[in-house]
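Please see the structure below; I have some questions.
Every protein chain of the complex appears in place save one, which is left out.
In order of appearance the chains are A, B and C, and numbering begins at 1 in each one.
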Amino acid sequence: MTTHTGQMFDTEELVINMGPQHPSTHGVLRVVLRLDGEKVVSSDVVIGYLHRGIEKLSENRNWTQIILLTDRMDYVAAATNNVGYCQTVEKLMQIEVPRRARYIRTAICELQRIASHCLWLGTHAMDIGAMTVFLYAFRERELILDLFEEYCGARLTYNSMRIGGLPLDIPVGWDRKVLEFCTIMSEKVDEYEELLTHNRIWLERTRGIGVITAEQAIAIGLSGPPLRGSGVPRDIRKDEPYAAYDEMKFDVPVGTSGDTYDRYLVRLEEFRQSIRIIRQAIQGLPEGPIVGKVPRLIKPPAGETYHAIESPKGEIGYFIVSDGKSTNPYRFRVRPPSFCNLQALPQLIKGHLVADVVALIGSIDVVLGEVDR
Amino acid sequence: MKPAPPSGPTDPAPPAGMAVPAFVSAIEAAIPGSVTQVSYYVGDWAVIVPADKLLEVARFLRDSRETAFDFCSDVTASDWPPRPQRFDVVYCLYSTKHHHRIRLKVRAADGEAVPSVSGIWPAANWLEREVYDLFGVNITGHPDRRRILMPEDWQGFPQRKDYPLEGPGELLMENPLDWLRLKQAREESEIE
Amino acid sequence: MAQSIAFYVLSTFILGFAVLVVTTRNTVHAVLFLVLNFLAVAALYVLLTAQFLAVIQVLVYAGGIVVLYLFVVMLVNLKRPPEDHMAPQRHNWIGFGLSALVLVELGAIIGYGAVAPAGPVGAQTSDLALNNVERVGMLLYTDYLIPFEVASMLLLVAMVGAIILAKREL
Partner (left out) sequence: MIDTYLIPLVKILFVLNATLIGVTYMVLLERKVIAWVQVRLGPMRVGPYGILQPIADAVKLILKEDITPTRADKWVFTAAPIIVMVPALITFAVIPFGPVVNLFGRQVPLYITDVNVGLLYIVSVASIGVYGIILGGWASNSKFPLLASLRASAQLISYEVAVTMTLVSMIMTAGTLSMVKIVESQYDQHLWFIFVQPVAFVLFFIGGLAETNRAPFDMAEAEQELTGGFHTEYSGMRFALFFLAEYANMIVVSSVATTLFLGGWLAPFPNVGWLSFLGYVPSWMWFLLKTFAFLYVFLWVRATLPRYRYDQLMRLGWKVLIPIAIANVVVTGIVKVLF
């Protein structure tokens, strides 16, 4: 809007505040944009509005109580957080998790990944203006929430893992329902693709927007689908297998150009791969116990470790220090994938238009509960 | 009866006979005097590095072909108040080529400078801001050292072990350290 | 009778708005009064059964050109220091000159109208065989072809010029 003829008029940069109350910042994210016309000159991301001090809080909770706190970080993928935390403590205590528990964990993680991606797809499409996809994706997410409700009684914050295994075995008939869901879901993914993948407006809105090369993506610390969208085949499920992923057959989709469209394609393909993994995990579900040999009082020996798993958003890592004396961790630290991915936002949106900012916030898929903890 | 606060992490040395992998042994070989201690626990290798050698080691770890730690997973810290160098600043590194991990550790006293590695791994930018914000570790050479999670005018550093966990709301918000002193004085007077 | 009343009312409006355009301090308000002025003029055209002209007046002036004025007024920062607004004395004589010229012109028109009333035009409008639009079209492409083409040429040049000005690197 402002002219570039230089001497004729003074152009002013317009500073606008996107958020913390803004319909498409996915929570309480605040982005201060410096605009030249509608083009973003520079930006500053302000976070911390949802900081609840979970890390500090955990230092005064015992080891089992913390599982509940991890639910509240990435609240759209609570089960994955649970698994990550439990595995870290298991690693500290050197507990062997039974095979059945590992299979169920795998299935639950992947269900959670689908649910999280459904939410991402819905909100991302909504930001770009395709509002029907939003409700379609939520329709399928609802099915997953029903499955989770049947499994652990909760629909959002599951608290569904225990150190050393699972709190409870799967309900009777649950495995059949999960397989049914897989059948439904694989059709619905095609439906999403029909609405968006070859839609010309969608292509124009996402192709070439927010391009980040593989080197830049690694340097800035992107992980998960945004990193794979840039063509780096890094997936912790493959590289450092945990739970039962080493026994599963699945592919890691990677993009080529590192733009919003590729990140979208990667996530859509992950829907299919997740369905594939769930099928394998449920069909090959071994019999056996669901909890390993866990002492009555969970008190890991003094020591520290860092353990990461692949959450739907990227690498979620836990750095835990135990002093070996008390029943709570000495230091509990989460490496939140959303936080590290969000760091790339200023780099991504620079030079793009305001309308692309919302597309890009959606494209890196942040959950503010996890960013701020 | 509370147990006495621990004076530091265990950092156990690798068990005898355990082969030290190349990416750990290469550091000392390349930069003499850079490794204070090598530790191994539940499968994780950690290396303690003096703060003044940190940048050199970090650059070596990123650029050397056999280490190739191009991905900075995490930067965090832990606080051990009884120790003179109370902070452990921990860098979790990962190599997307070789798929191995290592942890670098730097010990620092309150106010002691720890050089920023954000020039080597841009990913460390926000993570170091968080370490500064929550622990008050004096990260130097950082391009944009501001608080990140806490409000800009926050007093004190919440993740420190001596940060008060309770107190009269507003006073705690505005100046936790004053409250701490007040509380200490009160307790002392009660004892007398 | 009714027509005369309408004419005088409209004329009052036109003159009133015109005065407001030049006296209002707020530039956006001035532009808005200009729009109202144009709309009143369009109404005057309707009164003369020149519907085509009226519609074009609204479409081109009120709906197009003034919108651009509004853009400029809104986007360009006009809040200059007050001393800039105080007209320097040296420009006054231009204003006087122009005003005098307009006055002379108006006088000439009135005088001419008094001498030779515009009879034939009124006679043509009552001719219902051809409607308003068609007559304008016929005139434009026969009697006034050359001015019409020259005007379109001028507009084309202006358009190309505007593009070149706006887009430095072609």
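Some points to look at:
The definition used in the following text is that contacts are C-beta pairs under 8 Å (C-beta built on N, C-alpha and C of every residue); 3 or more make two chains touch, one makes a residue touch a chain.
None of the values given here were measured: they were computed from a predicted structure.
Contacts of the undrawn chain with the visible chains, over the full complex, involve A, C. The omitted chain makes contact with just one of the residues C:V28, C:V72 or C:V102: C:V28. When you scan A:A78, A:V97, A:L166 or A:L196 for touch with the missing chain, the hit is A:L196. Contact with the chain not shown here comes from a single listed residue; of A:I104, A:I128, A:A219 or A:A281, that residue is A:I128. Along chain A, the points of touch with the absent chain fall at residues 1, 14, 16, 22-24, 38, 125-132, 135-136, 139, 195-196, 199, 201-202, 204-205, 353-358. Interface residues of chain C with the unshown chain, by the touch rule above, are 26, 28-29, 32, 35, 39, 51-52, 55-56, 58-59, 62-64, 67, 70-71, 74-75, 131-133.
Here, only the chains that are shown with their structure count from here on.
Centroids built from CA atoms put chain B at 26 Å from chain A. For this pair, chain A with chain C, the centres built from the Cα atoms lie 62 Å apart.
Each chain gets one centre point, the mean of its Cα atoms, and the points for chain B and chain C are 74 Å apart.
The touching residues of chain A, counted against chain B in their complex, run 47-48, 51, 53, 55-56, 60, 91-92, 94, 218-221, 223, 232, 234, 239-240, 302-306, 308, 315, 317, 319, 321, 323-326, 330-331, 333, 335, 339-340, 342-343, 372-373. Those residues of chain B that touch chain A in the complex are listed here as 3, 6, 9-10, 12, 41-44, 46, 70-74, 76, 78-79, 90, 92, 96, 99, 101, 103, 121-127, 134, 147-151, 158-159, 163, 165.
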